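For this depiction, one protein chain was excluded, whereas all remaining protein chains were kept in their positions.
Lettered A and B in written order, each chain numbered from 1.
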Amino acid sequence: MPNMKGLLRLARSQAPTAAAAIVLVLYAQLNGDPAGLALGVNIVVAAIAAVGLTLVIGSAGQLALGQAGFMAIGAYGTAYLMLAKGWSFVPAVVVSVALALVVGIVVGYIALRLRGNYLAMATLAVGSGIYALLVIPSRLGGANGYSPIPLPTLFGHRFVSSLDQYFLVAGFLVLVLFGARFLLLSRVGRELIAMRDDEVAARTVGVNVTVRKVQIFAIASAIGGLAGAVTAPLQGAIDPTLFSTAVSLQLFVMVVVGGLGNIYGAVLGAALVTYLIQAVPGSGSWALTLLGAVVVAFMAFLPDGIVGLVRLGRRLVEPHSRRGARTGVDARP
Amino acid sequence: MQVLNLLVSGLTLGAIYALVALGFHLVFKMTGIIDFAQGDKVVIGALIGLTLVQRGISVVAVVVVIVLAVGLVLGVLYDLIAILPTQRNGEIAAIAATVGMTLVFANGHQIVWGPDAEPFPSIVSGNFAVGSVEISYQSVVIWGVLAVVAVWLALVLQRTRLGRGMIASATDRMAATSVGVNVSRNRSLAFALAFGLAAVAGVLVAPFTLAGGGGLGTALTLKGFTAAVLGGLDSTQGVVVGGLLLGVIESELALWLPNSSVDPVVFGVLIVILMVMPNGLFGLGRQRRA
Partner (left out) sequence: MRRWRGLATVVATAALALSLSACGSSSGGSKAGGSTLDIGVLNSTTGNLGAVGQQEAQGIDLAVSEINAAGGIKGKKIKLISVDDQGSVSQSTAGFKKLATTDNVPLIIGPGISAGAAADAPLADRYGVTQVLLVAQPKVVNGTKNVFEVAPPGTANSEAMVKYAADKGAKTAALIWANNPYGQEGLTDITAASKKYGISLESQNSWDPAQFNFTAQAGKVASANPDVVFLYGAGGSSDGLLLKAVRAAGYKGKIVGDLAYSTAATIPKVAGPAADTVVSLTAVNYGNPTAAETKFIDAFKSANGGQVPSVLTTYAYVAVKMAAAAMEKASSLKGTDIAKALQSLNYDGGLVGKMAYTSSYHGGPGIAAFKPVSFKNGVYAPPVF
C-alpha cells in the first residue's frame, strides 16, 4: 500500500504543523478575552506574512525587505472588492492574493537579477513605493484610510466575535505552515537550499536558479498578500500606515529573530515582536527601542534566533547529536 | 526662473543626500556591510548639536567640532556593540543588527528629545542673489563640506595604504589578515568615520531639515541609499554625483508632477536603473562587489 505509506510520511513531516495548530488552540483557551484574542490576531497575521518572508530570506537566501507592500496589495484588494464591488470574503481574498502573486512575479523577475544589498534596496523601494502610492488621495481613501470594510463571512457564518476572528486567521496560518512545510520538503525546497548554499553548484547540477528564485519570491508575496487580505475585513478599516516601511522592517526582524529559514521560528519571531511592540508599558518608542536592542542581542549571541535556543537546549540534553547547526545564516568567517 | 530656483534647491537637497550616501559608501567599501542606521545617525548628530546649542554654545562652528568628536566616539561604540559581535555570524546577521540599531536610534531619540522636530541655527545665516536666484550661505557651506569630504575620502580610499588595506579587509577578510592588515581596527575606524561624518552632516543640514522628528531618519536612509546605488555604491565620485542627481531630479520633478507622486516615481526609476545598470551609473563593472 504505497499510498498509505505516502500519507504516513506526509503526516509525520507535518507533525510540527499539527503541534503549531495545537498551540494556537491552546492560546485561545488561555487568552479567551477579546484583548488576548486581538493580540492573537495581530500575532497570527504577522506570522503569516513572516512565514512567507522567511521562505525568501531564509530558504532561498534572498534579502527581500518589501513584504508589507504585498500585504497592502492583499488588504486593499480584498477591501476594495468587498466594499466597492460587494464581493464576498472568499473570492475577494482569492483574487487579491492572486494579484499579490502576479505583482510578486513581476517584481521578482526584475529584482532577483540583483544580488544581496541591491536586492534589499530594490524590494525596500517597492514596498515604500506601494505605500507612497496608497497615501495619494484616491478612491482607496488615501491617508485617511479605507472603511467600512464588511466583516468576513464563510459558509454563511459571519465572523463577529473575537474568538471566531482569531480562529479564522489561525486557520489560515495553519494552512500556510502546511503548504510551506510541504514545499520545503519537496524537490523545490531542496533546490532552494542548494541554491542558497552554493548557487554555482546548484546551477551546474541543473537547477533553474532564476525560475526557482522568482517562484519562491512570488509565493512569498502571495502569502504576504494573504496576511493583508485576512486582516483588512477583521479590522474594518485600513490605512497605508499598516503597511509602511517600518512594518516591512519589523517583518524582517521577526524572521531573523525567529531563526532564518525556519517557518515555525518565523511564527515565534512574530509572536515575540508583536507582543513586545504592543505590551511594553509606556509609549511605543520604548517598545521599539527595546525591540531594536533585542535584535542586536540576538544577532550577537544567538544568530539562529529563537530556534537556535531550542537547538542549544537539545544539544545540552543529547551531547552526541550528529547534526550540527544548519541554518540560513552564513556562518563562515 | 522656477527651473533655476529648483536647480539650486535640488543641489542643496542632493548634497544632503550625498552626505548620507557617502556614509553608506564608506561603510560598504571598507566593511562590505550595508548600514541601515545611516540616516538615523544623521538625526542623532543633529540632536546632539541641538542639545549643545540649547546649553548655550552659540557658535555653530564650535558645535560642529564637538559633534564630530562625539560622532567619532559613538562610531567606535557602534562598532563594538552592533557590528563586532554580529559580523562573525554572517552578513545577514550584521545587516539585521543595523536594522536593530535603526529602531534604537529612531525611537530612542524620541524618548530623549521628544517626537517633534526643533529648529536649528545655521553656521552662516542669510542669502545672496545670483540674478534672480536666491542662494543661502548655508547651502554653500554644505556644498563645500561635501566637496572636501568627498575628495578627502576618494584620496584616502584610493591612494593610501590605509584605504587599500580597508578595501582589502572588506573584500577578503582572511587574505587581508594574512598579509598583515588589522581588519578589526580598520572596521572600527570605518564606523567611527561614518558616524562622525553623519553627525556633522546632521548639524549642517539641520537648518533645512530641522533637528529630530519621527520620519526624518528613515527618509534620509532611503534617499541616501537610493543616491548611493544610483551612482554606484563602490565609487566615491559616483555616490556624490548620484546624490546631487537624485536631489535635482526630485526637485525638478515636483514642477511637473503632484508632489505626492514624486517618491513613487523616484523609487520606480531606481529599480529601472538597477536593472539596466546593476552597479549604478559609475559602478565598477568588473569588480563583483555587489
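By definition in this document, a contact is a pair of C-beta atoms (placed from the backbone, for glycine too) under 8 Å apart; a residue touches a chain by one contact, two chains touch by 3 or more.
Here the structure is a predicted model, which means the values were calculated and not measured.
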Where the complex has a chain not shown, which of A:Ser59, A:Ser96 or A:Ser162 is the residue touching it? A:Ser162
Against the hidden chain, chain B presents residues 1-2, 5-6, 9, 12-13, 107, 110, 114-119, 134, 208-210, 213-216, 218-219, 251, 254-255, 258-260, 263
Chain A residues touching the chain left out here are 12-13, 15-16, 19-20, 22-23, 26-27, 30-31, 33-39, 41-42, 45, 135-137, 141-148, 162, 181, 231, 235-239, 241-242, 259, 262, 264-265, 267-268, 271-272, 275, 277-279, 282-285, 287-288, 306-307, 309-311, 313-314, 321-323
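To be clear about the criterion, only the chains that are shown with their structure count from here on.
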Where chain A and chain B are represented by their mean Cα positions, the distance between them in whole Å: 31
Along chain A, where are the residues that touch chain B in the complex? 57, 63, 110-111, 113-118, 120-122, 124-126, 128-129, 132-133, 135-137, 245-246, 249, 252-253, 256, 260, 283-289, 291-296, 298-301, 303, 328-333
If you look only at chain B, which of its residues touch chain A in the complex? 28, 34, 36, 81-82, 85-86, 88-97, 99-108, 110-111, 115, 173-174, 218, 222, 225-226, 229, 233, 258, 260-261, 263-264, 267-268, 270-271, 274-275, 278, 290
